[in-house]
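Heads up, one of the protein chains got dropped from this complex, but the rest are sitting where they should.
== chain A ==
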Amino acid sequence: MLRRSLQLALGRDVLGRGLGTHRGGSTLDWNGKMSEIKKKIQSVLPGGAWTQLHDTSYLPPEHSDVVIVGGGVMGLSVAYWLKRLERPRGAIRVLVVERDHTYSQASTVLSVGGIRQQFSVPENIQLSLFSIDFLRNINVRAKTSGGWGGDQSFSPERGAAQLARGIREQKQEGAKVCLMSPEQLRNKFPWINPEGVALASYGMEHEGWFDPWSLLQGLRRKVQSMGVLFCQGEVTRFVSSSSHAETPSGEEVTLKRVHEVHVKIDHSLEYQPVECAIVINAAGAWSGQIAELAGVGKGPPGTLQGTKLPVEPRKRYVYLWNCPQGPGLETPFVIDASGAYFRREGLGNNYLGGCSPTEEEEPDPENLEVDHEFFQDKVWPPLAQRVPAFESLKVRSAWAGYYDYNTFDQNGVVGPHPLVVNMYFATGFSGHGLQQAPAVGRAVAEMVLHGNFQTINLSPFLFNRFHLGEKVHEHNII
C-alpha cells in the first residue's frame, strides 16, 4: 500500500504508466506545440491578422460611403463608374451587397444578351450607343463573343410610319440603321418570308449580342481590383432620420435620409449595420421591395410620398432550339412585329429566342419554372411564319428569367428619389437593362459625384415622372 501511494504521489498511476513514458513518442508533442506557438506569435506581431475578437471577415464593414444594393450588371456598372470618376482616386468607399453570389435568379445572366440602338426615345439610343462603345473598348475585361451581326426588326404595314420616324431619330443620334423594303429583305436574307412586312429596319453597326456572364465576371474582377468591397447578404432594413421641409408652394414634406443599412447574413440571424452616406438601389426585379424598405411609397396614394416604385418582377421565358435547316451565320438578331425574337447561338444551328407575353398571359413570377406550352402556342407560330425553316425544330432547353418590369412605362428609373434624399435608383429597365448598363452606371455615378447628369441627360427617367404622370413613350420594347 505504501508503494502504491508512493507511485501515485510521484505521478504514475497504479499500473506503472506515468507521464511521458509511452514508447514511441512523447505525449507532450514538442514539435507541434512549438509551431503553434510560433504561429501565434507571428499573428500577434504587427501585420498579423489576429484580433481580440472573433473572425468577422465575412461581415461587411461597419462603415461605407456608398452602399449598392444588388450586385448584377447594373450595380457593378455603378460601382465601376463611381470608382472611375472619383477625384481624387480612392476617395470613396463603395460596398456592393449581393444576396446570391451564384446569380441563380439574377436577370443579368439569364438574359438573351442582345444590344441594339433601335429605340424611339433619344436617350435610350444614346445609352445603347455608349454601352456598345464601352463593350468594344474593354476588350480584355468583357469578352464579347458572338455575333456582331446587326439587329433586324420588322414592322407590319401599320407600324411602318412609326418605324420610319424611329429610324430618323436613331440616325440623328448616330446609330447606323437603314430601312429595307420587302424585296431588299428577300434579297439579303433569303430565309425570311417577308409577307405582311412593310418595312424592316436593319442596324448595320453597333448591334448584336454578347455574353452577359462574361461581362458580369469581367466587371466584377475589375471592380474588385479598383477597391470596391463585396459582401454577401440581404438588406433587411434601412435606418433613416427624417426632417421636415417646406416646398415653395407652402406644403410640408418629410425628407428622409438613410444613414444605416442592415445587411443580414445568409442562413443566420446575424446582421451588420453599415453606416452609409448614399444608397443605390440596383436590386433589379426586387427593387420594389428595397424601395419599400426605405420608405418610398409610404403615404396617401396620389401624393409624392405615396408614389411607390412601380418595378416588379415579371417572368420571361427563353428557349434554345436546334434547327438544321435554319438560317446561317449572317443571321442578325431578329425581332418580329408580333414581339417574337430570336438570335443565333453558337455555330451548330442553335437559336435562342422568346416572346413577351401579353398582359393577360403574364406568368406567375413566384418561381423560375418554364412553361413549354408557351413556346408551342405563342413563340413558334410567328417565328415559323417569318422563317419557314423553323417549321421543323427541336427545343433543346429553356430557362426563365425576371424582367425588372417598370409597370409605368417600361423604361428605366435613374437618379435620386425626391424625398428619400440619398437613395439613387438604377433599375426598372424592363428587359433592356443589360444593354444599357454601362451608360446608366456612368449617369448614376455622375449624379452622385457631381449632382447632375453630365454626358447623357437622363432627366426624363427620374423618379418624379411617376408622380407627375409623364410617361416616356418607348415604342420598341420587346
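Quick notes
Convention: a residue touches a chain if its C-beta (ideal position, glycine included) is under 8 Å from a C-beta of that chain, and two chains touch if they have at least 3 such contacts; residues count from 1.
Definition applied: contacts and distances are computed from a predicted model.
This figure omits one chain of the complex; the name its UniProt record holds, of "serine C-palmitoyltransferase", "Proteasome subunit beta", "L antigen family member 3" or "NADH-ubiquinone oxidoreductase chain 4", is "NADH-ubiquinone oxidoreductase chain 4".
Among A:Arg84, A:His259 or A:Arg396, only A:His259 touches the chain left out of the display. Which of A:Gly90, A:Gly250, A:Pro301 or A:Gly469 touches the hidden chain is settled by the complete complex: it is A:Gly90.
Among the residues A:Asn187, A:Ser243 or A:Gln325, only A:Ser243 touches the chain that is left out of the figure. The chain not shown here is touched by just one of A:Ile138, A:Leu179, A:Ala277 or A:Ala384, and that residue is A:Ala277.
Contacts to the hidden chain, counted on chain A, fall at residues 51-53, 56, 61-63, 65, 86-88, 90-93, 243, 245, 255, 257, 259-260, 275-278, 416, 421-422, 447-452.
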